[in-house]
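A single protein chain has been removed from this complex, and every other one stays in its place.
Order of writing sets the labels: A, B and C. Residues in every chain begin at 1.
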């Protein structure tokens, strides 16, 4: 047999084969993926890179969060990342903040009647419309929760911002976090105060560049018809770019594509440095050329990543890979490994 | 043989087989797709629905445009849609406006050296970085064009907006269109003035909710550090929602997902009506639950589409399907069919 | 402005912008794609490479055909490619031959009741089962057609093969083509005799390596329970490999992945040469590492493509891209361009 390991093209180890057994922990699984290749190996890399970026004190972590992650059940996971100091700034969508607040004030998302996710796509959306239920893939949300959300914003959130001066969007997300906490505590709601609340409590800024593009934004606009409320589209870039400028080292942890991904990455265009770490979890295809599915190597050509940055893209459903990566990273950090 | 056509489950016609021959026009091809099924049939439906929505005088058409559509070579196509009155409002990204302006003032996007798109992904992005070239899939853009773009904004665009008052983002896109036209005319640049210019000239508003999330937005922010420039994140919703409110009938023509898709769809949440027509061209998967790949039926449950709206989703690369649909629609309208 | 065109990294032309107008032919569209980039450019390349490979007399073209292409309405298109000498050997699935034969003998595939492909997925498959209808995405096929197909095989096809000796699978596909023609002529069925018939009539061999994996194969197996019929799994490789060996130049035109793709490509592992041309039309993702979505560059490392082969992969729905590419190629060949 040849001495394969001596060839220059090869890595230091051959492909091992994942050893899968009862009772293994999630980090055991992640390490088994590391023996394997293709997508499994990418997950293993993602755990390695994420553990390094969140574990180093000198590294500022910017998280991008797109997709239906609160309806998907990732609300506690994300709130806990903020609470535990793993993330220093969060860029997300207005929809995420809307769904997060709905749960903070007592609303719930529901699984469809059928146990099988495949079947729930067969429900007639016209019928759901008649029953006052909004569908997000296999999740059903009663429209009345939006009414409660509107009251929450008008009574607890917007008045704190109203005034003659314009405010940045991040101020709104912070006030939302404060108000979500207050209502959640007052009414003792089991779901917990959630993402915006955790961000507010732990001084993690939440940036939401396209806030208009959500029910939260629609409500802000309706409120602004009669009251003084002006959101400055550009103001938040001060804070975000200052953080990027001040970072000794920087990491991008990107879940889904869209605006959150690009906004996290582009901040490096106006500071001298670039990301030292990059992880993205997405299933958007690269082949259409859009930013959402683009490889992080492409970002390197733009100077958004350092030439020697550690970066990895995991092409699979992030509702599956995000909990997996986070569980493994937490285990690794808890063990000091 | 049975009389299949009498069964209730069946449509009125069996699957025909696409008759493909030399010299057929693009609408001939679209009609051949109509005999076929699966994705081909979806394209045929998309042509039917789009032709109906843009051909009816009583229908207001809102177009969402995401993805790397200017680098992909769709700049003239989109500008012509605006010029010819097929689109009444455009929602797009800051990146689209950035790349559009770069060409308006004389910059160019380049094919990679290799003829084969597959190979260009093999280029080393580190090397491109050293050479000052940004990569968008198989398209190369010299970074120096961003310098010219910065000068353009600082000299021709932003000063027109600076003042004590805040302005809506759509005002910026209109000024950009004006300035692009001016420079393009003055310097007689072959590429033509482009999308923002066509919108400005034909009074089609361009909405760009996440303008911060682009080089255009970064430049606006840098300018605002020293000069009075405040962009109001909410102001544009007046105009967009007014148009939706005033529409006898409304159509959504959505290319790619992200903020443009959702912003087009959500405007129906604050007016009594909903879309009568919906077409989307995307390759994002539906199965991850994100908005980008979601079916338009899902939007029906939210009340964004009328219960009896005609809607169709084409799951394929929009850089391929957009020109195809537009060519067929143009042919059909030209022939009065 | 800089002289971008002098940079070594760049191709000879900048990205043009697709000029889309009423009445353009499909090849006009393909040429417009060639000015563009990303997926559009890939289609343009696919037309160029396909036109060259089918247009050269010295090139033997091997076509792989997977996916639901007959239910999708591509039966006439494929039959015409064989009839017109554009393809020298076809590798396909048993399902394709089954659906082709069902139409040859008078059966029909049906569009679902709903006009909108999106909605037809909402049909309850349990209900279809009760009604005796098989679903293929948005296509409905009455199960009774399989009964007619069984009679066809037992009366017209299998007896011609039965005997003491084993036969290759290609013999079965040829007999199927002969019998489809006979019944189609005799009963004057409008759908035409189809793919297997065209292959038989024009001496194009059809290879079907996984014939067992289809209703055709199940029927062959049932017949073989009582009659002497033995299909030799290996015998057809003689003919396929002889063709590859004898080819001055060789082209692979691959629609969909799976066994047809690999069987077309692997034949070059046992002859001195390799493919000079490679085109694939697929939407399977590359990132999972499977053969179906793998780039053709990967095949180059295996020696299945010549180092300087022209190759291109179009990642989009082949029910859309196949008719488009074929129409453009036919136009180009008809014009002698």
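Side notes on the structure shown:
Just so it is clear, a residue touches a chain if its C-beta (ideal position, glycine included) is under 8 Å from a C-beta of that chain, and two chains touch if they have at least 3 such contacts.
All values reported here derive from a predicted model rather than from experimental measurement.
The chain not shown here is touched by just one of A:52, A:80 or A:150, and that residue is A:80.
Touch with the chain that is not drawn comes from one residue among B:76, B:241, B:288 or B:321, which is B:288. Here one chain is not drawn; of C:23, C:163 or C:303, the residue touching it is C:303. Contact with the chain not shown here comes from a single listed residue; of A:26, A:91, A:234 or A:291, that residue is A:26. Although one chain is not drawn, the whole complex shows that of C:63, C:90, C:283 or C:329 it is C:283 that touches it.
By the touch criterion stated above, the residues of subunit B touching the omitted chain are 37-39, 121-124, 285-289, 315.
Take subunit A: the residues that touch the chain left off the picture are 1-2, 4, 7-11, 13-26, 28-29, 32-33, 35-43, 45, 68, 71-77, 80, 106-119, 122-123, 128, 131, 133, 137-140, 142, 144, 148, 191, 283, 295-297, 310-321, 323-324, 326-327, 330-331, 333-335.
Against the chain not displayed here, subunit C makes contact via residues 66-68, 71-72, 95, 125-126, 128-129, 133-139, 166, 169, 209-215, 217-218, 220-222, 224, 229-234, 236-238, 241, 256-259, 262-263, 266, 269-270, 283-292, 294, 297-298, 300-303, 307, 317-319.
Everything below uses one rule, namely that only the chains that are shown with their structure count from here on.
Of all residue numbers used where subunit A meets subunit B, over half belong to both copies. The two sides are thus made of the same residues. The distance from the centre of subunit A to the centre of subunit C, with each centre set as the mean of the Cα atoms, comes to 42 Å.
Centroid to centroid, with C-alpha atoms defining each point, subunit B and subunit C lie 33 Å apart.
Subunit A and subunit B, compared by their mean Cα positions, are separated by 26 Å.
Residue positions of subunit C touching 2 or more other chains, listed in rising order: 37-39, 122-123, 315.
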